[in-house]
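As structure tokens, the structure follows; a few thoughts come after it.
Of the protein chains in this complex, one is absent; all others appear in place.
A and B are the chain letters, set down in written order, and residue numbers restart from 1 in every chain.
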Amino acid sequence: MADAIAAALPVVRKPARSAAERQEARAALVLSLPAMVLLFVFILLPVAVVILFGFTDYELGYAGFRFVGFDNYTELFTDRTFRRSLWNTTVYTAIVAPISIFMALGLAMLIESENIGRSFFRTAYFLPVASLLVAMATVWQYLFHPTIGPINALLALGGLPGPNWLGASMSVLYSLSIIGIWQSVGFNLVLFLAGLTAIPRELYQAAHVDGARSAFDRCRLVTWPMLGPTTLFVTTISIINAVKVFETVKTLTEGGPNKASEVLLFTIYQEGFVYLKVGYASAMTVVFLAILVVLMFLQYRVQDKQVHYS
Amino acid sequence: MTALSLRGIEKSFSGNPILKGVSLDAGPGEFIALVGPSGCGKSTLLRILAGLESADAGEIMLGDRDLSPMPAADRNIAMVFQSYALYPHLTAAQNIAVPLIMRKLTRAQRLPLIGPLMPSQRKAVAAIKRDVREMAVSLKIDHLLDRKPGQMSGGQRQRVALGRAMVRRPSVFLMDEPLSNLDANLRVHARGEIVELHRRAGVPTLYVTHDQAEALSMADRVAVMIGGSMLQLASPQVIYDDPAHIEVARFIGQPRINLFPSQVGADGTIALGDIRVGLPRETVAAGTSVTIGIRPEFVSVSRSGQQGLPARIGRVEFLGSEIILYCRLDAIGETVVAKLSPAEGAGLAAGMPVRLEFSADQLFVFAEDGRRLPSTPVDAAISLETARG
Partner (left out) sequence: MNAQTFTLGRAVRLSVLIFGAAIFLAPYVFMISTAGKAQSDIFSSSLSLIPQHWSYVQNFAKALTRVSMTRLLFNGVAVCALIFVFQVMIAIPCAYAMAKLKFRAARLMMMLVMLGLLVPIHATALPLYVAFDRLAVLNSYFALVAPFTISVFGIFLFLQFFRAIPDDLIHAARLDGMSELGIIGRVIVPNAWPAVTAFAIFSVVAHWNDLYWPLIVVSNQTYATPPLGLLYFRAAEAGDDYGALMAATLIITTPLVAAFLLAQKRFVEGITMTGLKG
């Protein structure tokens, strides 16, 4: 039908672009050229190549490679290490993301309602974000040390037997999660604090006048919905960062003991850069990318649906 | 129908006195406009009344109930905020329903999922929906009920805010510059509507504005607040014709009142050009500095003649129904503003020499501390003196 209407209308010729417009467009292209070339070379092309590699048996050090179709992917699904690694990443994310989000939200609300020591508390909780994770992981290793570590010494004072935190396959993932939470709460906290300060005070006053008697009522009526966009963003970024866990694993456990802390990026790193099985590691990378794409897509969907108020 | 009364409200923020003992009475169903320049503490006073802020001293009575110790939620006072403060995540209908939900449903009934299972929750919710709908119809916003504030114009938001305030039939109505975010045309239109709504609701209403035209045109009585003190509370006409304080005279009236510094003469009178006004001797000693005020519409301008003070026209503003003249007095160099009808002002142009005359019975005299001094045109004063003597 649109075609019919278009056909019925007299043809309007687009006016030729003026010299000034052409010049502006040319300037724009020149200005964005370096960025676009680099974007192509360092992001788009490599992603395409990774997808391509995923269908080959390419190994670094060997001359050629063959296309093997979906062999890498079928192998992935039977690969115990990879499945373990996916599972561990999921568990780690399922622990770190929710706890660091709710802890940050709770702390932010406490700090916001307290008027002394605001900047001290903010600094204290944010410090881990500004610290070198590899270095702080080393400190945590000492804290978690089964015999000379302060944590187990403290437990011993209370007569409790301390676990072998990072050394036992039963507890290693939880120990890494503790470090992960410690490291990410500050970042979320700062975002929540900004979100809380941005809520107009008049809304709380309106809630009072409208009869919201308890702090809980006002929180449900104003705080929680107004924090919606921040919460969504913090949730996405927390999940993505948890999925990308690598530093602590590489520094402290190398995936051990007995693959109990094997996580996605560490497995990719091992396969690709230690065993140099580029083709196989590329297939894993594609899975990793797919997870990120799905997460981002979910964020956009929720954002469009619910938390936009304008 | 109960009266509202404020007595000696004081408030300071970190040692800064913002309200310095404000008192005010509003009769049942009275519409009082609280007017004053920005930052004089109007919003603070409203927030104290609503229970959002606590006063340092003073009492708030509604009828014979003392409101001071009550939390905002229990006072049954409704407020329309300057920014409207609509909940952005709720639709218009949900916004209007909030005060009813908070008051008519128990906490358990309000819970999501579980709430609908509570006994009689359905009936209560249906009643709320009916009330919201009625309110919306009477405000002519029933077609907007499903929209969120972000999808409405300023005028529509203002109506939703009014609806949210009125739906629960409050016993006092507070409005904090509710029209200041609307464009000029809409603002004039909305004035009439608010007065009409107030008449229907019939509860004491405190309407804050910094726009004197709004205050004068809408209110039964106008309260002028400046620098944290209530300077005058009276009908619009009295406020304009008989200001109690120099700041009131200065704040109310467009263009502004003409003010001249002067001194009380030895005979207890003050001279302005050819005219003289007398002051009661017992209050003002000779030689005291005073300020004389006269409104622009009581300055008359003639091009010829020997009466009046010689002046020169600086600027002429043609406003359609009236003409504003800015003249400079030859003698003292002060600028005098005159308001004329187009007929009177015909042919006047910048640079012309003119003579200015003042109506003696329209002069206001203010003491140095700003208080109004009773004054009389000099003939009357003389006759008064002689009558006494």
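Here, a residue touches a chain if its C-beta (ideal position, glycine included) is under 8 Å from a C-beta of that chain, and two chains touch if they have at least 3 such contacts.
In this text the structure is predicted, and so the values were computed from the model without any measurement.
Asks: Out of A:Y73, A:Y174 or A:F246, point to the residue that touches the absent chain in the complete complex.
Replies: Touching the chain that is not displayed is residue A:F246.
Asks: Touching residues of chain A against the unshown chain: what are they?
Replies: Where chain A meets the chain not shown: residues 21, 24-25, 27-29, 31-32, 34-36, 38-39, 42-47, 49-50, 53, 60, 107, 110-111, 113-117, 119-136, 138-140, 142-143, 145, 148-150, 153-154, 157, 182, 185-187, 190-191, 194, 230, 233, 237, 244, 246-247, 250-251, 265, 268-269, 272-273, 278, 281-282, 285, 288-289, 292-293, 296.
One rule holds for everything that comes next: only the chains that are shown with their structure count from here on.
Asks: So what's the Cα centroid distance for chain A and chain B, whole Å?
Replies: Each chain reduced to its C-alpha mean, chain A and chain B end up 55 Å apart.
Asks: Hey, which residues of chain B end up touching chain A in the complex?
Replies: So the residues of chain B in touch with chain A come to 47, 50-52, 71-74, 77-79, 81-83, 85-90, 98-99, 102-103, 107, 110, 148-151, 164, 168.
Asks: Using the touch definition from the top, list the residues of chain A that touch chain B in their complex.
Replies: 200, 202-203, 205-213, 217, 221-222, 225-226, 228, 309-310
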